[in-house]
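Here the complex is missing one protein chain, while the rest keep their positions.
After this line comes chain A, so read on.
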Amino acid sequence: MGLPMGAALAACGSSGPTQAGAGGGGGGTGGGGAGSATYWYLSTQPQEGVRTRTIERFNKANPNGKITGTTFQNDAFKTKIKTAIGAGQAPTLIWGWGGGTLRSYVQAGQVDDLTSFFDENTALKDRLFPSSFGAATIDGKIYAMPCETMQPIVLYYDKRAFEKIKAEPPQSWGDIMALVPKFNAAGIAPFSLGGQSRWTNMMWLEFLFDRMGGPEVFQAVFDGEKDAWSNPIAIDALTKMQDLIKADGFIKGFSSITADSNADQALLYTGKAAMMLHGGWTYGGMKQDGGDFVPGGNLGYMNFPPIDGGTGDPSNTVGNPGQYISISSKATPEQKEIAKKFFTTELMGDQAVKEWVETGAVPIVNGADKQFTGSPDADFLNFAYGIAANAKTFAQSWDQALSPTAAEVLLDNIAKLFQLSISPQQFTENMNAVIGK
């Protein structure tokens, strides 16, 4: 299993001396500050670089209370952090996506309540997007500091493909269905999709549900209402989804493509597919790997179009409203102090904000748009910022919002729905069975 050194150190330190007089503001108390806080985070570039430099700046300014970072790959991290927390070996700073997973940490008593910390540090709280606190709040209390960037799901398209068939980007679901045969006739797949990853398929359902019935439809599921999936709007949305699949709306072989390999992005920038519904983070990936595709102005982006007859607000969006860092309840008081100091200083400090913007993403800091001017990605950044600022609801991804148990059943059934091996009715029956679990 081989836990990294940092975790072992954290465990050893738990019997250390309690430090007196640790005020909220936390000036460097000094003396006996031998402890160092541990922090695990994801190794994907360019994000890893920003995280690492942020820690380095903090350590330089605080030689007596440093943070030791360890990086992990995405999927390895998800399993490892869970195992470490379960074994009482969690790092001081627990990085994650908030929502259902955070709730499971809270229920196990593994993370600290930060409500009073934010009450004392109103300047910090006011600096961050209010919408980012939703996924950090469990039963009215804040258990994590929202940080880094917000990632709405957007509809990307290849302008060259639309020129080729002389069509305009879709303004409604009807347009989408009308575009499908045209692109197929031109030998271009209408939509790229990394279906094996399953959550990629889920983004489609999130938008269909929202555009047709507003956020209330999924909210009922989230709130554990009995048979919430049987809502006629849900059935209608699931049927529309399968209609698009049956009409060959997605690239051939989508169910064996993974998002981890970025093959779905490659399909878009190599001209094999015309459109792709994906997270804001893929902009940076396409810019890096797609050669002239992004700098040449061939990449178009828009919010998901409305659906004829739907009642959902077309300004709504879904995605990751932020990333989240909690403090392990098993950490020593010194470590917790270091963590809080990190929160109030470098984590979302000016330099960090600047570097996040350079990755082509919107940091969850009010007024971050002022940093966009002069950036080569200003158009996309302003677009993403606009979506977040104007969205009536910024819903969290379903699999992050739900408990891990329910999320697994959901992803499983979504894969089967996209495989056309179950009907919308069977989907709702299977999902109703795990509501509230």
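By our rule, a contact is a pair of C-beta atoms (placed from the backbone, for glycine too) under 8 Å apart; a residue touches a chain by one contact, two chains touch by 3 or more; residues count from 1.
By definition in this document, contacts and distances are computed from a predicted model.
Not every chain of the complex appears here, and the one that does not is recorded in UniProt as "Raffinose/stachyose/melibiose transport system permease protein", selected from "Raffinose/stachyose/melibiose transport system permease protein", "Menaquinol-cytochrome c reductase cytochrome b subunit", "Transmembrane protein (Alph_Pro_TM)" or "Probable glycine dehydrogenase (decarboxylating) subunit 2".
Here the missing chain is touched by one residue of A:Gln73, A:Gln107, A:Asn390 or A:Gln425, and it is A:Gln107. Among A:Ala37, A:Ile251 or A:Ile435, only A:Ile251 touches the chain that is left out of the view. Of the residues in chain A, those that touch the hidden partner chain are 79, 82-83, 85-86, 104-105, 107-110, 195-196, 251-257, 261, 263, 266-267, 272, 403-405, 407-409, 412, 415-416, 419, 421.
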